[in-house]
Structure formats: structure tokens, C-alpha cells
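Some chains omitted; the rest stay in position.
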Amino acid sequence: MKIKIAFLGLGNMGAPMARNLLRAGHDVTVWNRTLSNAEALRTDNAKVADSVATATRDADFVITMMADDHAVRSVVLDAGGVLENLAPVTIHISMSTISVALSQQLAAEHAHHGQLYVAAPVFGRPEAAAAAKLFIAAAGEASALERCQPIFDAVGQRTFVIGSAPEMANVVKLSGNFLIFSIIESLGEAVALTRKYGIDTHAYIDFLTSTLFSSPVHKTYGAIIADERYHPAGFRMRLGLKDVRLVLAAAEAVDVPMSSASLLRDTVLSAIGRGMEDLDWSSIARYVAENAGLPKKE
Amino acid sequence: MKIKIAFLGLGNMGAPMARNLLRAGHDVTVWNRTLSNAEALRTDNAKVADSVATATRDADFVITMMADDHAVRSVVLDAGGVLENLAPVTIHISMSTISVALSQQLAAEHAHHGQLYVAAPVFGRPEAAAAAKLFIAAAGEASALERCQPIFDAVGQRTFVIGSAPEMANVVKLSGNFLIFSIIESLGEAVALTRKYGIDTHAYIDFLTSTLFSSPVHKTYGAIIADERYHPAGFRMRLGLKDVRLVLAAAEAVDVPMSSASLLRDTVLSAIGRGMEDLDWSSIARYVAENAGLPKKE
């Protein structure tokens, strides 16, 4: 079945996702604030819209995949945005990593306008997006989610239905980033400790990831930390800070203390204060090492 | 080749390890403070010694596998202990989870007596010990480690050589327990958060362990936390506290700040203060949940 999709936001995640939807045979109209990113998809048979309104008007589904709350808010809620132009019973699939509060607001606004809203943030890096190997955490009304399944199938390897309230998916996404970041922090501490005792870091990481700590997160970040490969950043420190703030905000809204998240926030702020703003978020391991008096790898 | 081994300490880890050495055809003399644990191994063809001295005197290798520093110190360093009775050039393999400081002291004492000392703590629970599936982190002189390999092969699935200074293996062991405990803490926080948003914990853990968090640690403890299966304890809270203290002591000795370990220490102490002393160490997740105002599962 050919679905008419408006895809808004063509960054390093959005562009490969849109391509996979085109490859799956769907009718995809793309829009991006910086037009060139949209034009680049013409060779993949995308239609290019010059405004959110145009892109949205005839679509069966609108997908938003932007950098942050600010971008999503502006594209969806501002005059000429998705909310004004989305046909009734049509679905807005929010796949960005946004705050729980914004997701709740979007759910309310769409309901008020008789539109449907699904949150479906993704796990995976640009390579996984290109390979259609993303994991999708989806939440919303069951019937709406069912309608979205062909879309999820085209961009991801597996979809997990989290619940019927859309913001649940955002909570899961944010908690996931928190869990990754916590692993980075504790790995950083363990590596600083073992380095001080003269243990080779590559051997140490090999031991960990060959035994009880074999998750993709441990493997990916263990290797980066052992190599001290923090630049260019896969995921910049500021984005790490943003996500820690969002998870803490989500937690505060329901009175949940998260000590590890607080510790991460302070660590990230300190790393930024020490000049690591443009490095990968995993460079908090370097921050920890420097606090232990350990030198950088030359 | 048949090796003469004295195996000291037959708790829930030591007993199955000794059995695996017997099964591999070695000549094993066992000793345990509570004699009945030793007698139980007669049916596996173990010889039973009535003193550490007797067990140690003729052995090519002495293995210690006790609960803590205190037990190891008493068995090795006290009058009538291993140090006094070990023949020159014979190897003491310390497989217990002990402090870095004690391991350094043992290395010095054995060297002083012309004996060899290897630290080879293990990763794995009693089931893994029974199945000879332990992971072994070994450190010591290369030639001594080589001589120990048949022993390691009989009790574990893989041996990782960490370095030439024995205490390096203890650092790795302690850091590993710290990493496990950190994962428990952050999982506990993430579960408290998601519960507050109405997300089913089993579904949540399934999502995590099916995607980026697929390590044995996440699977084992994710399941326990979802089930709130904290009693009977697989590893008691007090033991968790002991290991956090040991990792912090090892870190302080070389001026390494470990914020996550400090946070864990305070969390464990608080959980003990709240009456969770006899539960599994993973019940810090319950402690966190209660701080979020969440009820126990009934």
C-alpha cells in the first residue's frame, strides 16, 4: 500500500529515514528549514515542499524529526505549521527526541483539533538509520499505532509498543539516553581507576565486553574511551546535556529523584566548563581521568 | 598431568570450583573452617585436611576462595597458615574478592618467603561456577600464570591475563562489581521514572534488553528488578557495601575520585538504614522507588 507521507526534518537521522520510506515505495514529500537538504532527496524520488503547510496538507501521515523542542514547537505549533494544516484523523508521528512536556502538549493540541498523535522516537545512530536498523519505541492509541506500522517497518528493525499515552515513548527514549550516559560515566571512572594501577585500557575493555558487559553500548563506548576518540563528536556534549536536562525535567514533573542523572548533569556542565563542549559526550571519561590526574593520550 | 592442589574455602563458589578440579582429574585436598563443607566433597574423591597446614604442606598449588579479607588474612598470614607452610616456588592462587591492599601485602609476603603469588578472582555466580563457566581475571608473573592455566581451564570458560602485578586482577574484579552495581542503580532510577509514567516494567526491561542494553548484567538484574525478586538474596546488600568500600579504598589509594561509587555507597548505606540489609544488593532499586513514593509490588 502506498502511503502519502510528509517528512519534516532532514538532518543526519531524518534524511536516511526519509530515503528508506521512499525505497519502501511510499509517496514522500520532504521539507527542511535549510532547503538544500530537501533538494538532495529529489534523486530518491522525493517531492520537495517549500513550506510546512504545503507538505502537510495532503499527507496521510506527517513525520517530524527535528533537533529539539524548539524546532518541533515552531514547525508544529506556529502559524502555518502542522497543527493548522493537518487534516482530521490524520496522524502526526513525532520521532524526535523531545521533552515529555512538549509531547504532552502536542497530544493535547492534536486531540483538540481532532487529529491523531503518536510519539515514536528512535534508538540508533545515523548508520543504523541508513540501514533501516533503528529500534522504535512507539506510544499512542492502538489503532493509530497499527496504521503507522508500515512506516515503522520501513525505517526500523523492530518496534516496541510502550503504551497508549504518547509521552510514554518519550520517557522511554530519554531514559535510554540516560542509561547510555550512566554507562559512559561509570566506565570512565573504572578506566581511570585501572589506568592508575597500570592496567592497559584496551585489554581492560576487551575483558569487560567479552564477559558480563557485552551490550552494544559497552562495546561502542568502551572502544571510544580506550582510543580517546572524542573528536569529531558522534553526539556532542551539549546534546548530552540537553538530554540529561530533559530526563531530569521529566523526573521532577512526577517527583522522582534520579541521583545518577544529577551527577551526570554536574559532570557534563563541568566538562563543558573545562573546554570539552565540542567533543563527544563520552569525553566525560576524559574529564574524570583528568580529575584523577591522568594525562591525555598523546 | 595430575596436579596436587590444596583448596581452602568451600562456600557456594568454592565447593563447585573444587568439584570441577576433581572432575578434571586433579589431586585435590580440601579444607574449610566448617568441616562439614569439606566432608561433603569426599564423595567427589577429595582428600579432606583437618588443618590449613596439613592441606598446604605437600601441595603444588594452594587456592584460597574465602568470603573476605578477614578470612583470607587469617588463613594465609596467621600462625599455622599458608605462608608458614607453603613450599618454596609453590604458588598461592588467591581467587577471593579481596582488597587491593591485602593483595599487595600477600604479594610482598610471599615474595619475602620465596613463594609465588597469583591473583585470579572470578566473575560469575554459583551456577556458573558449577558449570565451569566462570570468567577469570588473572595477574602475576607470566611464568607463574602459565603454570596455573590447567587449573583455570578446569574452573572457568576463559582466562584474561590482566598484567604482571597480582593486585591488578583484584582492581579489575572490584571495578567489575562496581560496574554491575552502577547498572543496577541507573536501572533502578529509570524504572522508577517509567513506573511513574505508567509504563509496565516488564515491557520496559524487555525493550531495553532487546535493543542496546543486552548484556548479561542488564538481563539478570533487569529481570530481578521487574519481578522485585530481592529475597532470598543472591548477593546480600552488606556484600555490595563491602565491595563498594573496597573499590573506593583502591581508588583513594591512588587519588582517583569515583563519584558514581560514592553515590552507590551512600545509597547502600541508606537502603540498609531503611531495613534492606538482608535483601539482594539489587534492592537498591526498591530503595530508589520508595524515594519516588512508589509502593512495593504486593
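As written, the chain order gives the labels A and B, with residue 1 at the start of each chain.
Basically, a residue touches a chain if its C-beta (ideal position, glycine included) is under 8 Å from a C-beta of that chain, and two chains touch if they have at least 3 such contacts.
Every value quoted in this text rests on a predicted model; they were computed, and no experiment measured them.
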Complete complex - number of sequence copies, 2 represented: 4
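Going forward, only the chains that are shown with their structure count from here on.
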Inter-copy rotation, chain A to chain B, in degrees (Cα atoms; steps of 5): 180
Rounded Å distance, chain A centre to chain B centre (Cα mean): 38
Partner chain B, residues of chain A touching it in the complex: 100, 123, 135, 137, 158, 160, 162-163, 165, 167-168, 171-172, 175-176, 178-180, 182-183, 185-187, 189-190, 192-194, 196-200, 203-204, 206-208, 210-218, 247, 250-251, 254-261, 263, 267, 288, 291-293
